[in-house]
Structures are given as C-alpha cells and as structure tokens.
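The structure that follows is given in the form of structure tokens.
Every protein chain but one is kept in place in this view of the complex.
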C-alpha cells in the first residue's frame, strides 16, 4: 500500500491491510481472527467516552478496511458483528437488566422491537468497556470452536457407503470428511477444480487419511453426478439471499446436482455469512479476475496471448435455489432461513456501513 | 552463502537509450506512465512484496522529478535512497559509480529502470545464491522469461539466442538475433565440452539481474563495459581469465515481466496489463490503480469517469475525471486522468496521457499524446507522437511524425528519418514482412538445400522484395511515395540498374494481383485478376509514372508486359486493355507501342507472336486513331 491513508485510521488497521494484501495473513479463518483482534485493540486502546464514539470509530475503520479489501467479505461481517456486540452490551449495561434469559430473539420480537431505533448511545457507561472486552473474548472462543462444531455434525450427514462429491480444496470440508471417516466408510469424488487444480492436493490429503478417493477432471462432473449421493462443498462467502460466492466450478457442480436431484450441502461457519447481495453483472467487488496465465492459457505462447482475451475469475456465484442445506456451527439451515440468521447476527442498521 | 542482513536492490532510473524517443526528454524511464501510473509504482509494489529492505535508486537525469516522486510516496519496510549523478550516460558508468560509493555489501538485485515485473525477487535471489554455493565463480544470474515463439508477435525484434549448458543453465553465449543475419555462428568447443547444450530463442531478458558482489568490481576493472550486453559478452569471452560465470534462470510461468525496450514493448505491456496478465499489478487490484470498474472485453473505467453514449470496444481504460463525448469509440487505448474528449472521436491503439483535450470528430490512431496536448476539431492523427503542450490546429492531418515543441516553435520529425541506430520500433504496422521472409527464404535455409535449388540472383531477390513491398503497400494502403523510397533502397541493396528496376517494378505490379488473390484466399481466375489489376494500377499510378519516364523506360515497361503476358494466361486477354490504360495515362506513347509491336525479336517464338496476336485489336484501333489524327491534321 503506497498511498498515504487518512489520519483517523488506526495504525493496526493499516497493518492488517498490508498483511492481508501482501499475503502474510491468508485464509478466511485467519483473516477473521486477525480482524477481531484489531477491532478489540481499537476498543481497548483508543479513547472513547460513549458507545456512539466507539461505534463511529469502528464504522470508520471498518469501512476503510472493507474498501481496501473488498473481496474479503468476512472482514465486514466481523465489523458488523462487533457493532452488534456493542449495541447489545450497551443496552444491557444501560438497562442493567439481566433477566433476558432467552438469548435468541424470536421473530415476533424482532418485528415488534422498535425501541432499538430510539436508543440514545450517547450516554456514557463506564462499565461498558470491560463488558465489551469480555463479550469479544467470548466471541473469539466461539470462532475457535466454530469449525469444530461443524465437523462434529459430520456423522449426521455422511452415512455408510455413500458417494460424496466435492470440488477443489477446503480445509473445513477435509476435516469434515476425516471426522466422518473415523466412524464409517464412504467414497469421495474430488473434482480437480481448474484452473487452480487445488483438488489434487485435497485428493492426496483425503487418500492419506484412508478415505476412498477418486480425483476427476472438471469435465467429468456431470457424468459422475448420477452416482453421487451428496455434494458437500465449502464456500468463500454466503450472500444475504443464500447465494454462494465459491471457487469457480462450484456452479457447475451445483447445476449438475440439481439435474440429478442430488442434495448440495454447504459448510458455513457463520462468520462467512454476509448481509450483502450480488447485485450487478459488472462483477467488480464480487469477483476476482486473476491472470489468465495462472492455468488458463500457456504463458509460453505470446502469439496466442496477444490475440485472445482470456478470463480467469476466481469465484462462481451459485444462486440459492441450487443449495439444499447450509451446515453451520449452530446446525443445519435451509437457504430460505438465511435472513433469520442474518438478523440474529447483525443489526439491520449496520448492513450498509 | 547469502547470510546477510539486508536485501539490497539497485534500480537504474534511466536506461540510457533513445529507443523510446522522445520520452527520454520528458521523464526518466522509471517514471514512464504505464496506464497512467509511473512504472516505478509497479516496481515498488513488487519490491515491497519481495521484502527488499534497501533500494538504491540511481538517478542521472530528471533528478527533480525523481526527488519529488520519492518524497510523496510511502513505503512499507523498504528504505529508498537516491544516488544522484547528473550526466552519467551508460549502465557501466552507473555501476562503476555505485561501486566507488561502497554501499553495496553483498548479493544484490540489479534492475534496469525500464522493466516491469511481478515475480518474487527474493526467491529469485535465493536461487542465485544456491548457484553460488555450487560454483563460487557465479557472478550473475539473468532472469529470462519464456515467450514461446516471438514470431509474428510484437516482440519479434527482441528475440535473442541463448546458448547454455542444459544441466546447469550456465550461459555460453547470448546475442540478439538480427533479422538481417541469416546464420548465427557458434563455437564448436561449446558442444564438445558439454554433453548437452540448449539453444533457445524463446527467452526474453527481463532486465533483472541477480548479482554477486563480484559484479561491481568487474565493471570497475573493465572500463570498456558500457552496456549490459558488453558485460555479458565480456564475461563469457573471458570466462577463464575473470573466473566468472553467468547463469540464467527462468521466470516462473505464472509470473510476468517485460522491459519497455521500445514503443512496441510499451504497447504490449499496456495491453497485457489491461488483459490482467500481470495480476496482481492490474487496475482495480493494485493500490495505485484503485476505484476502477472492470467491464467485459478488458475495459476499465474510473468511478469518476464519464462515458455515456460512447463505445468502449476493448482493451481500454478511462482515467480519473475523464469524459468522453457521444458516439466516441475507443479500442486498445489508454486515456489517462482529466482528459476531455469530444463527440464522434475515434481512438484506436493510442495512449492519451493526462489533461489532453480532444475536440469533436477527431481520429487518433496508433498515436501517443503526451500530457496537456490539445487536438482541435476534425483532426486526424495517425502514427504520431505528440510531445507535451502541443496544440494541433483544427482539421489538420498528421501521419507518422513526432511533434516536439521547442523554444523556436514546433518541430516535426518524420519517423522514417530517425537514425537507425536508435532502434526505434513503433507499434504501427506491427505485422512486418517477417512471414514473407520465411516463404521466400524457405529453400535457402541450409547449405544442402541451397545447393540444389536455383540460387536466386540479386535481380530475382530484388523482384521478390519489390513484390513484397508493393503487396504490403497495397494491403495497408501505404503512401506511394514511401513505397518508391522503399523500392529505391532495395535497388541499392541489390545493386540493380535503373532499367532493370523499371522492368522489375512493372513485372511486380502485373503479378501482384496473383499474390494478392493468394493472400486473400480468393480463387485465381481471369475475372478476379483483371478486376484487381485495374485497381492496383490505379493505386500505383504514381509509382509507374515515377519509373516510366523516358523512352528507354517505356521499352522496359513493354518488355515486362510481354514477358508476363506470355506466361500468365489471366493477363493475356487483358493485355490490350492494359496497353490502352497505359496509353491513356500517358505512360506509354503511341510511337513506342507501335515500335514494340512491329519489332520482331531474333528468336521469334510462340510467346512472342501470342502476345502480339492478343493485342492486335488495340493496335488496329491505335493505328486508325493515328490515321484519324493525321488526317485531321491534314485538314
């Protein structure tokens, strides 16, 4: 990052941007942890008097982060989540009421609860900071156990002698399979996931874990789908409508699965759930177009390179109607239920930062 | 070997060439704007990513610009120091200067300022260090990029021959391939001393050199090393004496690098960046090029740019606060910041730098417009370079010139008149006659084949050269005057007499339709031939007039017509029309035609009479006309 940033942006935010930009922090999970620790630092180390101050500061920094790294939607999710935590804690502290035993608000309550809108965040609450930090630490623990909670459910979804298809490489899916394999035997078909061909590594890892694995090329996805019982994939982000932003090739798999009425299950740690919509066909900010030399065309053919336009998008958008079930850390949910999860996780005011 | 604390890189801000005329007068090569961002921005991003801690920027001209630039920028963990030496004029001098400063302590990366690279330099340098562990005398590792084949590409002039030992990648010979030389001389010893020798022409020097500490002393000791090529040649030749060896290393296939060695390379680099070959250094992914909207066909638009009612065809980018008028078309072009372009403007293959204003109905093709130019209403600019602050008057037409503003006024230089040793390569008319070369020299590749194929004498070579020039000229609609220049230069090259020139030019023109039809894949028949011949003669009228000036020339012209007509069935029935046409255009005089018709050559063969029979009606008409005119004169 070369250009000079606005003055109000926290140092640690800039550092985080650089770290992610230059590849020091990789993988959504690590990015999420890093983001939370930065936000915690802002709460902890910056000067603020009221919840309003803090929320403004978090919003400002968060917005800068999101603009700098538009593709990492989970960063935005963490910012929204933090804001939601601040709201919750503030209200709790303000009312000093702890009788709210039911942590999950009901649909009715959300619809009727308008009082949030009128809450004045300008009151200074001295105990807020410690309460917040406590809550965030709690949230961090939740994040840490998140993946484990998902893999715990493996045996509920994978049964003996089933044939499961997946595409590309996902650490979470790999763990999910390994967990299931500890109690039963099943077959996995891995589509290689061109042009990056991460599926090769995935297949090797699964085979090492003594799971019967078959690696297929992407063109064989449709042909193989007829014998598949289930498709289990990971995703990069889940949009507000339940659509996926996942590595390219997933759309093919989902379409083929639809054709053969094979259920598609998506492993979804909740931090990947984003209150955004995929709105425009100009895929700016939704997709990442990397160099076509990374697997699409041979870089040692200048004549071809000069003559053709080759595209190499990293992500596919998969519409929600192709997804059967999301397996999140709090259980399985249908795509139509995503809005409910969203409203539990984030405050509607924070959807647009 | 390489256990040292700091990773150092030396960047030469200038490349000491004039191949990018006139840009060297405007900014140092490292500040050359590529898609509106100085080349240095891309380089810095790579340096930071590669975690280079210390960068020495060697400045020898435009020092104020560089100082200014370095001051504004913010670097993460990379210290940039300027080495200022006004008036240094070669790479060798620069390195000798750096050597005396003594700031370079260990292995370092030498980067020439005109290059663009996305690779991880740190891992490249580590690879060099591994080589040093095996061979203490490894002074330098060149980083080469595999281009596959450079034939028919923008880079065809960049092709170089790399002779190296296959197992170790030790360089034995490195040279640029020149189109003029058909053969390359190789030393037999290389092959006898090594069991496997690789001969490569697919590699491009990326202008990144991984150096051992011994490089600088080598430069210091050998004052005749001026350029990098000198150094490489010198070290390879005196490998034993200097106890130094040069290795090469291939750039990873997914990485991209390209030095801007000519305007052609500049064009190619820009196109490649727009097509995202250089990811992550591309618009909308790279911090200096933020807030661009990426649209299909590799077109980009800054969020603030206005482009309603215009067509961004392909491979183009529209910078900050630029505006396009209605019905304007842009293809393969870069329009930088704050440009205002009117309606009905056609921009193709052009680079428009910041703050340029182009009024309505202009056409800008294959051109480069430096900042603050103004092109007024209805102008046409083709293949030109306009230096900063040029104001082009309304309805002017500029073709193939470089326009510079000087204290005395505006100077215009024809591109063709630039000195040859400047290696000026412009991207207009990229498709050179190279493929034609191949077909003509196809049988002359090896000694054996030369032996039994007829050795083309100079006149035949000249003829085929003329055919090539004319064919290209006709296809690309080149100016006839330029073609005459070209023919004349071939004439001197092959030492052909003026009479033979006329004969061959006419011959070439008459056979041109056949070549043209073959080129356009149209079936060859009399009808097509005649139709094309007519068009060609009309087009090349100035050339014919230029060569057929006197009576001798007319003889040659007729001789050529006869020779071609007798061997080409398509022409034969048309010969009389041809003569008529030449007669009408005052190319051939009546007397000469009749004289030719009546001349009976000694060996009056079948062909001879065949042609004469074919033109009989015209001669008859000509005679009658003659009689008429003499009669009327008599009256």
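As written, the chains take the letters A and B, and residue 1 is the first residue of each chain.
As a working rule, contacts are C-beta pairs under 8 Å (C-beta built on N, C-alpha and C of every residue); 3 or more make two chains touch, one makes a residue touch a chain.
What we mean here is this: contacts and distances are computed from a predicted model.
Participant: When one chain of this assembly is omitted, its UniProt record names it as which of these: "Acetolactate synthase small subunit chloroplastic-like", "DNA replication complex GINS protein PSF2", "Translation initiation factor eIF2B subunit gamma" or "Transport protein particle"?
Facilitator: Of the names offered in "Acetolactate synthase small subunit chloroplastic-like", "DNA replication complex GINS protein PSF2", "Translation initiation factor eIF2B subunit gamma" or "Transport protein particle", the one UniProt assigns to the missing chain is "Translation initiation factor eIF2B subunit gamma".
Participant: Would you mind spotting which of B:127, B:197 or B:295 touches the chain that isn't drawn?
Facilitator: Only one listed residue reaches the unshown chain, and that is B:197.
Participant: One chain is left out of this view; which of B:71, B:183, B:308 or B:521 touches it in the full complex?
Facilitator: Only one listed residue reaches the unshown chain, and that is B:183.
Participant: Can you list where subunit A touches the absent chain?
Facilitator: Touch with the absent chain occurs at residues 298, 300-304, 307.
Participant: Quickly run down the residues of subunit B that touch the omitted chain.
Facilitator: So the residues of subunit B touching the missing chain come out as 148-152, 159, 161, 166, 177, 181-189, 191-192, 194-202, 438-439, 441-443, 445-449, 452-454, 456, 460, 463-464, 507, 511, 514-515, 518, 524, 563-564, 567-568.
Basically, only the chains that are shown with their structure count from here on.
Participant: Under the stated contact criterion, what part of subunit B meets subunit A in this complex?
Facilitator: The touching residues are 41, 44-45, 48-49, 73-76, 146-155, 202, 253-254, 256, 268, 271-272, 275-280, 282, 284-285, 287-288, 293-295, 297-298, 314-315.
Participant: What does subunit A use to touch subunit B in their complex?
Facilitator: 1-4, 18, 21-23, 282-284, 288-295, 298-303, 305-306, 309-310, 312
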